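I'd like to ask you about the structure that follows.
The complex appears here without one of its protein chains, the remainder shown in place.
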Amino acid sequence: MDKNELTGAETLVYAKPRLVNDTEMHYCPGCSHGVVHHLVAEVIDELGWAEKTIGVSPVGCAVFAHKYVDIDWQQAAHGRAPAVATAIKRLNPDKMVFTYQGDGDLAAIGTAETIHAANRGENIAIIFINNAIYGMTGGQMAPTTLNQMVTTTCPEGRDPRIMGNPLKIVDMLALLDGVCLATRQSVHTAAAVKKTKRMIKLAFENAMANKGTSIVEVVSSCNAGWRMNPVDANNWMAENMLSVFPVGDLKNL
Amino acid sequence: MAKVKGYVEVNTQRCKGCNLCVVSCPADVLELQPREVNDKGYHYVYMKNPDDCIGCANCGYVCPDAVLTVYRKKIEEKEKV
Partner (left out) sequence: MSEEISLMKGNEAIAHAAVRYGADGYFGYPITPQSEIIETLMELAPWKTTGMIVMQAESELAAINMVYGGAGCGKAVMTSSSSTGMSLKMEGISYIAAGELPCLLVNVMRGGPGLGTIQPSQSDYFQTVKGGGHGDYRLITLAPYSVQEMADFVALGFDLAFKYRTPSMILTDGVIGQMMEKVRLPEFKRRRSEEEIRKQCPWATLGRTPDRAPNFLTTLEMDSSLMEQRNIHLQAKYKEIQQNEVRYQEVLCDDADYLLVAFGSAARICLKTVDLARAEGLKVGLLRPITLWPFPSEILEKYASKVKGMLTVELNAGQMVEDVRLAVNGKMPVEHYGRLGGIVPTPDHVLEALKKLI
């Protein structure tokens, strides 16, 4: 059969999300960010909330998120996205407000803002990309870097006696009464992508239903930072990261 | 008996050749161009075995750059006498 017989509106099963514009993403080939951006855009569109959604982007690789997803965005100072989102949501309780943050932003410099926003039960969703490394600055150690993992600032591997252990911040957040959803997912297979999408949707619905703070951690790969090709990076992630950061719901009220 | 046929349309100029779609395909349909590159110099993906595509869209879901559009159609095969 040729292409013309198969393609058409009625046979379409997957296409670029409508809220993702034509700007070429700056991410490296195979980066998990692009996949999660698409999920965020798809979910907002499916919920019909493009007009009442305000995203808060971080400092880190996702600093340009506003260029790709056609909603209103604010780009926060490093680590402060939950504080920025807190004010946006409190001042606009009828809007859907979410942050999109990496591990350095959320779990290092912004730890206080993350924990206190969650502890107050701010009615926001937090999308947390955990790729165990600082991608934008070229591959330095992150709070979630695995033990023995090599980065440019731990070239002999992370030594927990000197550098501490990988910070399981979502496990910590799950303990807080303000948190209604704390889940850890991944996007390295199509099935994982579909599951992550369902959890992002739930997080956004929770935010609008004023159920408290929802955190969706996406265990991700950073092939450039890890010095691997994209396929190897996803395999390495599945083999090494998912044992430290296992996929599943830590809390889902 | 119904058979499912799929088709993957590739935005070749936007493909970054990351190969994630290739390994996600359960039917071994996709491959990176071994020689050809796009304007950015990436070996972009193409349908190497188009007849085997079942339109599952796994490739689309895992593509970080949304360069793939996936179609699926049920084909009624005529019973052989």
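Descriptive notes on the structure:
We just call them A and B in the order they show up, numbering each chain from 1.
What we mean here is this: a residue touches a chain if its C-beta (ideal position, glycine included) is under 8 Å from a C-beta of that chain, and two chains touch if they have at least 3 such contacts.
Only a predicted model underlies this, so the values are computations on that prediction, with no experimental measurement involved.
Shown chains touched by the missing chain in the whole complex: A. The residue touching the chain not shown here, chosen from A:76, A:146 or A:250, is A:76. When the omitted chain is restored, the residue from A:85, A:149 or A:250 that touches it is A:85. Touch with the chain omitted from the figure is made, among A:13, A:63 or A:150, by A:63.
Although one chain is not displayed, chain A still touches it through residues 50-54, 56-57, 63-64, 66-67, 70-77, 80, 83-88, 90-92, 95, 112-113, 116.
What we mean here is this: only the chains that are shown with their structure count from here on.
Mean C-alpha positions place chain A and chain B at a centre distance of 27 Å. Looking at the complex, you find that chain B touches chain A at residues 5-7, 9, 14, 16-20, 22-24, 42, 55-66, 68-73, 75. Those residues of chain A whose C-beta lies close enough to touch chain B in the complex are 1, 3, 5-8, 11-17, 20, 24-25, 27-35, 38, 187-190, 193-194, 229-231, 234.
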